[in-house]
Each structure stands twice: as C-alpha cells, then as structure tokens.
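One structure is given below, represented as structure tokens, and several questions about it will come after.
Yeah, one chain of the complex is gone here, protein chain that is, but the others are all in their spots.
Up next is chain A:
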Amino acid sequence: MRGAMECMVQDLSVARGGVPLLQGVGFSLVPGEALVLRAPNGAGKTTLLRCLAGLQPPLSGQVNLPEEGVAYASHADGIKTQLSVRENLRFWASVHGVADIGEALERFDLVGLQTRLAGHLSAGQKRRLGLARLLVTGRPLWLLDEPTVSLDTSAVALFGDVVRSHLAGGGMAIIATHIDLGLPEARVLELGAFKARADTMDTFDEAFL
C-alpha cells in the first residue's frame, strides 16, 4: 500500500516552449509530507507542476505518482461564472465521484455564499472556491500552483489549516509559493539548483507532434 501511495521523482527535466527550464529534479514524498517549491518567476515551477499533473510530458526522467491520485490547482480556478458556488463545486464533486460538498464549503467558509453566482464573487472568494475543489476530488496528492494568490491573511490561515489536515489524513502536497503558508514541517526545495544549462534544444519538434 505504502509503495503505491509514495511519490517519487527522479532526474526529471522539463521544458516550456522549446526552452529547457529545469533538469535533474529529484525528490520523494511519503504520505503526510508536503514539499514547497521555491524559485524566482519564470524558473519553471508551473511547468514542473503541469508535468507532474500529467498535462505535459517530461523531456527525460521518471515520475512515479499514485495512480489517478493527483489533484491539480492551477492559476486558473476552472470556475464557471454563470453557475452558483454550489453548482460549481457539485460538478467537480460528481466528476470525481464524491457525493458530499458540505465539508468543502465549510472548510473554506463558503457556506454563506453557496447560492451566489460565481461571477459575482470577489477574486479572493473565487480562489477559495477553486481551492475547495481540492477537497471534493478525494485525491491524495495535491499539486498547488501559487494557491494563496489574492487570498487575505485569514484565508491563507484557513488554507494552511486545510493543507495541514490533508497531510494529517495521509495526504501529500507539492506547493509552489512565494509566501509563508505556516507549514513549518514542509520541506523546501529550491529549484534554482536545478536550472537547465542548455539554452535551446537541438531536436525541438513540439510543433510537429
């Protein structure tokens, strides 16, 4: 069981738009652990997370993640503005085969907003709805790309609590962030050390695939 749940990345290289960004990235996570990715803008945090989420193939290296176990939260929240908060969340819950959305609404303090159209929410409220989606995926590994953008301090604390209880329940999280989430137990991976040396790829054929 433990082997299946583990998360292992070895010698991973990723590229964006034909430019290699990172090479030789390696780390492993066991249930209950969190990893914080730190790097300057444009260093490849998002590309690395998209690669881990399976949205783009790596240049080289190995990624072993729990099968069907990844919940990805990108910059965009995937919210439909014409649907209410509850309808948005219920959609993602039923896509992932989860019936109950009450806990997710409660944990992100959205209960009072659930009948509101998502288009009428503020940026921070939208972000909270986007993050609440993670709770209805029922997946062990969370890949979070700048999760705290446009959240106020109390919402950041709320989010920190949610991540902590996810970890306590045997979940894992890989978080790209610039700010302190109040997770002292999380390991920090400085991506600057893995910066790719080559500037361009010799065999760039992405456009033809």
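FYI, contacts are C-beta pairs under 8 Å (C-beta built on N, C-alpha and C of every residue); 3 or more make two chains touch, one makes a residue touch a chain; residues count from 1.
We adopt the following convention: contacts and distances are computed from a predicted model.
Engineer: The complex has one chain missing from view, so what does its UniProt entry call it, picking from "Heme exporter protein B", "NADH-quinone oxidoreductase subunit J", "Sarcosine oxidase subunit alpha" or "Dipeptide/oligopeptide/nickel ABC transporter ATP-binding protein"?
Structural biologist: Per the UniProt record, that chain is "Heme exporter protein B".
Engineer: For the chain that's not shown, point to the residue among A:Ala34, A:Leu48, A:Val70 or A:Leu135 touching it.
Structural biologist: Answer from the full complex: A:Val70 touches the omitted chain.
Engineer: Given the contact definition stated above, which residue among A:Val30, A:Val95 or A:Ile179 touches the chain not shown here?
Structural biologist: Checking each option in A:Val30, A:Val95 or A:Ile179, the one touching the absent chain turns out to be A:Val95.
Engineer: If I consider the whole complex, including the chain that's not displayed, which of A:Leu48, A:Ile79, A:Leu131 or A:Val156 touches that chain?
Structural biologist: If we include the chain that is not displayed, A:Ile79 is the one touching it.
Engineer: Of A:Pro57, A:Gly169 or A:Gly192, which residue touches the hidden chain?
Structural biologist: Looking across A:Pro57, A:Gly169 or A:Gly192, the contact with the absent chain belongs to A:Pro57.
Engineer: Mind listing the chain A residues that contact the chain we can't see here?
Structural biologist: 50, 53-57, 68, 70-72, 74-83, 87, 90-92, 94-97, 133, 137, 206, 209
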